[in-house]
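Accompanying notes for the structure given below.
Shown here: the complex without one of its protein chains, the others still in place.
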Amino acid sequence: MKKSNKNLLLVIFLGIVVCLPFLLDDYWLHVAILTLFYVIMASSWNLLAGYTGQVSFAHAAFAAIGAYISGILSVQMSISPLITLLFGSVIAAIFGLGLGLLCLKMGGIYLSLTTLGFSEIVHIIIKNEYEITRGTMGLEVPNLLGFYSKTAYFYIMLLVTFIIIFFLAKLIKSDHGLKFKSVLNDELAASSIGIDTVKVRVIAFTISSAIAGFAGGLYGHYLLLITPEMSSLSQMFMILAMTIIGGMGTLSGPIAGAVFLQVLSEYIRIFGKFHLLLFGVISLLVIKFAPGGIVGLYRKITQSKTDPLKIETQSKYDY
Amino acid sequence: MFEVIKLNIFRGEIHVLWDVSLNVEEGEIVAVIGANGSGKSTLIETILGLLIPKSGNIKFFNKEISNQPSYEIARMGIAWVPEGRRIFKNMSVYENLEIGSYPRRARVNFAKNIKWIYELFPILKTRANKSAGLLSGGEQQMLAIGRALMLEPKLLLVDELSLGLAPKITQEVFEVIKELRRRKITVLLVEQNVDLALKNSDRCYILETGKVTLSGKSSELIKNKEIRKAYLGL
Amino acid sequence: MLKKRFFSIFISLVITMLLISSISIMAQEETIKIGVVGPRTGPAAATGVAFEEGIELALDYINTTKGGILGKKVEVIFEDTGGVPEKAASAIEKLITRDKVSIVVGESHSSCALAEIEIANRYEVPFIIAEAWVDEVTSKGYKWIFRAGPCNSGVVDNIIQWIVAEDFKKIMIVAENTDWGLGIKKLSEEGLQKEGIPYNSIITAVESQEYYTELNKIIDYAPDLILAYIYGFGVHDFIAQANEVGLSPANALILEGAGPPSLWPEFWENVGEAGELECFVSAMHSKVELTEVAKRFREDYAKKFNREPTDYKSRSIYNVLLIAADAIERAGSADGEEIVKALEETELEVASGVVKFGLEPGTVKYHQWQPPMLIIQWQNREQVVVFPKEAATGELKRGK
Partner (left out) sequence: MSSLFVNIFNGIVIGTIYALSALGISLILGAMNVMNFAHGEFYIFGAYFSYFFSRSLGFSPLIAILLSLGLIFWIGFLVEKTLIHSTYGNLMDSLIITFILSIVLQNIALIIFGPYPKKPPSWIIGSINVLDLFYYSSQRLITFIVAVLLLILFFIVMNKTWFGKIVRAISADREVASLMGINCDKVNSFSFGFGVALAGVAGAIISPIFGVTPMGGVGIGLTSVVVVVLGGMGSFKGCVIGGLLLGIIENIGVAYISSGYRNIFGFIILILILLFRPSGLFGTTIK
C-alpha cells in the first residue's frame, strides 16, 4: 500500500473513531469508554512486561492508588477532580518510583513477588481502612466535568488514550526505547554496552505507574464509584490477558487485546459464569499456539510469503 | 571410537565452529587446546548434546550422537567433568557420587566403583557425609572427577581442569588423569593451559577462532616453535 | 514506521467499534422486559442460583398461570454483577440502555445496590431492591428506588427487641468488614447503647475461615449472646469453631444476622453438632407460612425442583417480580413515571406478607417495605420460631 493511501485511510478511520458517539447507543458508548481505559492500562503494562521484561502484578494496584487518591481528595477537600486526577497520577508515580528503586535491582521473579505483595497490601488496606476508603462499599466520587455526559467523557478518554499511545510510541522509538529492548533481550549485553539496566527499569516502572494512576483516576471519575475490586488480582488478570492475547511487546497488541476482550465479554454476557474461564483458556491457547497474540498472527499472515524459514543452530535448553 | 566430522555450529547469527574434525582412539588422552573464545566450550556443549549442529556428525562407536538428548549421551558412556566443577553443592559428597552412578549400567557396580573412587581420592572418603559445598576447590575438582568416573565412562570429557586451581593442586589432579590412562579410560581434555595439556596427553588439537589449525602427537607439538611462541611464551 | 504502527492501531480500534455499532441495532420484541441484577459469579454466586430459581417460578406464575400482563409476556433479563460494584453499575446500565427494560429488580449486595441506585436514578428507571440491607438505599430518598426487603435498621430493631425480651445480659458483636457487616454493627451498637445493655464488638476479615483468635477474645469477654454478622460460609466456620473452643452453645448463644447461610444445604455438613441451638434471622420458616402466596411458592418450588426451598432469596426475588408485574399492570404501560406512581400505591400479598411501601421522605422508610423477620432457632435440627412471640412455635433454649 502506498504511503499516501495509508494517510488517507488513517484520516478516514480517525474520522470514524471521532464519530463513534453518534453511531453508538449509550450502552455501547459506555463499553467503548471502558475499553479505552483498558487500552491505556494494557498498553502501559506492556511497556513494562513487553518491553523491559518485568512482570509486575501491581499495575491494577497503581490504578487503584490513582483513583483513590484523586477520589478522596476531591471528596474530602472538594477540589476539582481535574486537579486531583493529576495528584493521583503523581502519587502513583511516586509509589512506582519507590517500589522501583527498592526492588528493581533484583529484577525478575523478585520484582514480580514484590509487586504482588505490594498489590495485595494495597488491596487489604483499601478494604480495611473503611473510614477513609469506605471499604468494600466503594467510594462515591464526583464527576470529572461536574456534569454527566458520556459523549464528552468518550472524547476525553479518546484524547488521553491517543496522547498516551503517541507518547508510548515515541518513547519506544527513542533511545530510551532501544534501551528498554536491550534490557529485555539481554541484560548482560545491555549492561556491557553501558546501559544502566536498573535506571532504565526504574524509568519504565515509574512511567507506567504514573499512566496507570492517571487512567485509574479517569476510570473512577467516570464510574463515580471506586471499589477495592480495582486493585484485585482478577482485574490484574484482565490487563495481563488483554496484553497477551493482543500480543506482548508490540504497540498495537494491547490495544487489539483490550478491544477484543471487552467486546467479547459483551457478547458472552449470557454465559456470565464462564467468561473469566473463557478468557483464561483463550490466553493459554494463545500462549501455547500463537505466542505473538493477535498482532503476531496478523503479521504472520501478511508476511509469511516474504519471510523464509530460517534454520539455525538452536539451544535445546535456554539456560 | 569417537569422531567429530566436519562440525559447523552457529550461535544465533555467529558461525562459531568451522568444519571441525577430530577423533579419539580407545585408551588415548587427547587434548583440545585453544585460547578463550576459540570455540572450545561450544565444541564441548555440542558433543554433550546441548547444541544442535548445523552440519557435521559426531560418532561414538560408529553411532551418530549429535541428535541424541544429553541424558542418552551420558547413558552411552560419555561422562563430563565440567568447567568450574559444578558439583551439587546442596548434597553430600556421597550423594554426589551416587548421582554420578545414576545410569542403570553404572548403578549395579556402585559398591565396586565407589571403593575405587575412594582409593583414587582418599580425601573424599573422609568427607563422605559432608556437604559438597563446603569442600575446598581442589577437593571439589576431585569430587567432580569422581562423580564422572562413577558413570563408568568409556569417554571422559574433561573441561578446563586447571581453571581456578592452585598450581600444586592442579598437578595433583593431573596425576589422576595419568592414572586413568593406566586404567585404559579414554579422555578428551579441553584445556586453556597449553603446557599442562601437552604434557599430559597423547595427541593434541589446536583450535583457533573455531577452526582446527594444528594437530599431532603432543610430544611433537611441544617441540613446535610456533606453539612454544604462541602459547607457552617461550 | 511510526505511522505504520498507528495505522494498525486505528484499524483495530475502528473495526471493533464498527462491529459494536452494528450489533447494537437489535430487533424489538413484543414483551415486557424486566431486568434482574444479582451475583451469578464470585463469592456470593449462591445467591444467583437462588435468584434463578425464584425468577423461573415467578415467570411460570405470571406468564402461564396469569397469562402475562397487559396482554404481553414478561421477559426477564438477568445480569451478573459478580458481587462487584463496578460490574453491577455496568450491568444495570446495560439493562437500561441496551435492553431497555421497564423496571429493574433484584440485588443482594449492599455495595452493588449503592452503585446501581445512582444509575437507575440517573436514567429515571424504577428499581426494586430485594435483598440489599444497607439503610442508604432508601434513606437517600431517590424517587425511583424501592426496597421490598429488609433494611439493616429494621432487622436490628427486631434483634434488639428480642434481646430485651429474652433478657440477654452481655452481647458480643462480630461483624465482617463489609458495608453490610459494618453498617449493621453500628446500628446494633446504637440500639444496645439505647437499651443500656453492655456490649463489645470485633471486626473480622470477610474471607476469613479462621476465628480462633477472635473466639479467644470473646471468651475473655464472656458474653451470653453473640451477634454474628458474617455472611456466607465464614459463619459456618465461626459456629463450628465457637463450639470447638467450648463457647457455644454451652456458654453463649449465637444469632446469625443474615439468615440464608443457616439454611443452606451444606449448613449441617459444615457445622456438625455445633449447629444445635444456633439462632438466625429469616424471612422464611420451613413450616410456618404467613400468606397464601407463600404456600403456593413452596408447592411450585417443590414441584419444579423436587426439593424444599432453602435459600429464602429465591423467595425474595419471586416477591419483587410479582410486585413489579403488579405495578406495571396497574400503571397500564411501561412508562417509568406511571410505574413509580403505581408502586407507591402497591398493596399486594406476596410470600412474606402484604407489601405497602413507606412514603415518609427523608427517612429509611421512604419507598421501603420491611417484611416481618423471624428469629428462628435450630432445635434437634428443626426450625423453631422463637420471636416474635405471636409467630413463635417454641421457647428459646439455652445452652446450660
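For reference, chains read A, B and C in written order, and residue numbers begin at 1 within each chain.
By our rule, a contact is a pair of C-beta atoms (placed from the backbone, for glycine too) under 8 Å apart; a residue touches a chain by one contact, two chains touch by 3 or more.
Nothing here was measured: the structure is a model prediction, and the numbers come from that model.
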Contacts of the hidden chain among displayed chains: A, B, C
Sole residue of C:Ile173, C:Ile203, C:Ala283 or C:Val364 that reaches the chain not shown, by the stated touch rule: C:Ile203
Absent-chain contact - pick from B:Asn8, B:Asn57, B:Ser70 or B:Ser215: B:Ser70
Option touching the unshown chain, where B:Met1, B:Ile52, B:Ile99 or B:Ala230 are the choices: B:Ile99
Residue, one of A:Met41, A:Leu240 or A:Val295, that touches the chain absent here: A:Leu240
Interface with the unshown chain - residue positions in chain A: 49, 53, 55, 102-103, 106, 108-110, 112-114, 116-118, 120-121, 124-125, 127-128, 233-234, 237, 240-241, 244, 273-274, 276-277, 279-281, 283-284, 287-288, 317-319
Residue numbers in chain C that touch the chain omitted from display: 41-46, 48-49, 177, 202-205, 207-210, 212-214, 216-217, 219-220, 232-233, 236-237, 241, 244-246, 264-266, 269-270, 272-273
On chain B, residues whose C-beta touches the chain left out of the figure: 48, 50, 69-71, 73-75, 79-80, 82, 86, 88-91, 95, 98-100, 102-103, 106, 147, 151
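Following the convention adopted for this analysis, only the chains that are shown with their structure count from here on.
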If a chain touches chain A and chain B alike, it appears here: none
Geometric centre distance via CA averages, chain B-chain A, whole Å: 51
Separation of mean Cα positions, chain C and chain A [Å, integer]: 36
Multi-chain contact sites of chain B, meaning residues that touch two or more partners: none
Residues of chain A that touch chain C when the two form their complex: 3, 6-7, 9-10, 13-14, 16-17, 20, 23-28, 30-32, 34-35, 127-128, 130, 134-138, 140, 148, 165, 169-170, 173, 223-225, 227, 229-230, 251-252, 255-256, 259-260, 263, 266-267, 269, 272-273, 276, 294-295, 298
Residues of chain C defined as touching chain A within the complex: 1-14, 16-21, 23-24, 40-41, 45, 79-80, 82, 84-87, 89-90, 93-94, 97-98, 110-111, 114-115, 118, 122, 134, 177-179, 182, 205-206
